[in-house]
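With one protein chain withheld, the remaining protein chains of the complex are depicted in position.
As written, the chains take the letters A and B, and residue 1 is the first residue of each chain.
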Amino acid sequence: MITTLIRRAIQAGFVVIAMTLIVFIGVNVIGNPVDILINPDLNQAERLRVIENLGLDQSLWRQYLSFLHGLTQGSFGDSFVYGRPALDVILERLPATLELALCAMVIAIVVGLPLGLYAGLYPDRVSSKLIMTGSILGFSLPTFWVGLMFILVFAVQLGWLPSNGRGDTAEFLGARWSFLTGDGLSHLLLPALNLALFKTSLILRLTRAGVQEVVMQDFVKFARAKGLRENRIILVHILKNLMIPVVTIIGLEFGSLIAFSVVTESIFGWPGMGKLIIDSINLLDRPVIVAYLMMMVVLFVSLNFIIDICYTLLDPRVRLDGKG
Amino acid sequence: MERKLASTTGSPEGVVTGAASEAPPPPKVSAAIRRFLSEPTAIIGVAGLTLVVFVAVFAPLLSPQNPYDLMQLDIMDSRLAPGSESFTGVPYHLGTDGQGRDILSGIMYGLRTSLIVGIASAFAAALIGTTAGLMAAYVGGRTESFIMRLVDLQLSFPTILMALMVLAILGNGVTNVVLAIIVAEWATYARTARGTALVEREKEFIEAARCLRIPGRRVLLRHLLPNCLAPIIVIATMQVARAIGLEATLSFLGLGASVTQPSLGMLIANGYQYLLSGLYWISFYPGIALLITIVSINLVGDRLRDVLNPRNAR
């Protein structure tokens, strides 16, 4: 098992290096690095000085090495807009995005898993068919449009919930969180629901498909033949077998929630990383863009790594393979 | 008799067609269509899709106004509610937006942009992805592991992030959005094409073709490709819907289509600023059009998957 983990870690390292190469090529070869890395407001003399400072007059190979060196130092240059290190600007926004994504994930699991379990166990009931139709809608509805409709209905027409910003925050573990205050929670609800919509449908459908596969298995029938109560069969025998694919999906989708929060944050004015990256793209704040992309790469590679570990913990068969 | 002659004279053609013809004959097209339409959801899907394509194709004839022609727009008519009439007495069935643009006409023209972007990007991604997948399956070895590593890498990042990455590097615009969608989606096709091709590759008629030293290109195109087509078509259908959704999302974020030639996403984005004052129609109706488009395509794709999947054949 240890060797598997080490092998996976090395693979993950390679992926990160490969992605730095892609981002570097994207920014420095396909795009014009002078445009991308230098504040367009500078005059000619300053431009030349910065080009020299950034080493853009050197060979690509050396540039890549110094780019890597910068990464290891955690330095992506200063944001043109905020005049502070790009990474700091992003990390400040991290808690807001994490909070939103976590909340959406919890909603998606709490709603999607039981509904999927129900629809899978009793596929012929009318309620199950309604659930499945609803999930098709959840898949097809464009997230950003649903967000707008949320605002229209709950914020404008009914006036129940606010539509913009994080509301009051409270400090916890050195960061500020909305879910700790009532006002913050009311601000959090609509964006979290919006972000959760697609993932709820996804988890629901996966769970249902999984249930339908597992209930066909002999071991479920054998569990019945043992005289086990239906609750135990569903909650232990079926659910534990389902957890393997579902946990994988939850892990993978958590990353995609962070990525898709770009849309939700823009709609609800949620001051997280997603809104920042869109603003940065529109304002051509390149250091922030590069820092954001690199952070996402590291995030996704680490997530995949963690999922691998969870997998080995959940499925005893994988564990044995690792030993051999 | 002829076949026997061909094989004894050593021409590989006859033998291979003979071997390939042992594969089960494809089901009759008419029967397949009847089976396809046996599910009511499929009929709804086809009907919706027909409507959408019809409107998009004939938009210039159907629409009351050319929304891209700034001369036809009258700022006096801006933000009119659905059902109101213009200064000159023309009815605006779905209202107007902030520039006095008729929403209905905007939707019709917007559908064109959305469909073109969706179909073009899905098609290009299918072409690139399928080629890569087939190459991987047929050539094997280092080429295969390189392509598949790339696919794995690609698939471990969500589409929107890949699209953002491309747009951050290349800049905004419709063409770049198409490129971004291709970059974000090709890997799905590659994985599917390779998966199916690997199964096919082990079958005897491919083995036979190889033994007879039929050129690789021919084996790929004539034998592997047709067998991979069914799953690729299903994915492509679904991906058109995804691409339309992604384009709308990117346009909504201001990274896509230009302001003067709005796609559906852009129309919705334009309505965003008026939403808080209760002018719902500017965002609402384009969203409904988007919804109908995506749901119709998904319904059709869902049914296609059931019909084309040999495991579901009865």
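Note that a residue touches a chain if its C-beta (ideal position, glycine included) is under 8 Å from a C-beta of that chain, and two chains touch if they have at least 3 such contacts.
As a convention for this text, contacts and distances are computed from a predicted model.
Novice: Missing chain, UniProt name, options "Probable oligopeptide atp-binding abc transporter protein", "Phosphate-import permease protein PhnE", "Helicase" or "Malonate decarboxylase acyl carrier protein": which is it?
Specialist: Per the UniProt record, the undisplayed chain of the complex is "Probable oligopeptide atp-binding abc transporter protein".
Novice: Taking the complete complex into account, which shown chains does the hidden chain touch?
Specialist: A
Novice: From the list A:Arg49, A:Arg62, A:Arg84 or A:Arg232, which touches the chain that is not on show?
Specialist: Selected residue, touching the omitted chain: A:Arg232.
Novice: Tell me which of A:Ser201, A:Asn241 or A:Ser280 is the one touching the absent chain.
Specialist: A:Asn241
Novice: Which of A:Met19, A:Leu141 or A:Ala223 sits in contact with the chain that's absent?
Specialist: In the complete complex, the chain left out is touched by residue A:Ala223.
Novice: Touching the hidden chain in the full complex, which residues of chain A are there? Just list them.
Specialist: Chain A touches the missing chain through residues 217-219, 221-229, 232, 236-237, 240-241, 244, 314-317, 320.
FYI, only the chains that are shown with their structure count from here on.
Novice: Give, as an integer number of Å, the spacing between the C-alpha centres of chain B and chain A.
Specialist: 25
Novice: In the complex, go through chain B and note every residue touching chain A.
Specialist: 153, 156-158, 160-161, 164-165, 167-170, 172, 241, 245, 248-249, 252-255, 265, 268, 271-272, 275-276, 278, 280, 283-284, 287, 290-291, 294-295, 298-299
Novice: Hey, which residues of chain A end up touching chain B in the complex?
Specialist: Spelled out, the residues of chain A in touch with chain B are 15, 18-19, 23, 26-27, 30-31, 136-137, 139-145, 148-149, 151-152, 155-157, 163, 252, 255-256, 259-260, 262-263, 266-267, 277-278, 281-282, 289, 293, 296-297, 300-301, 304.
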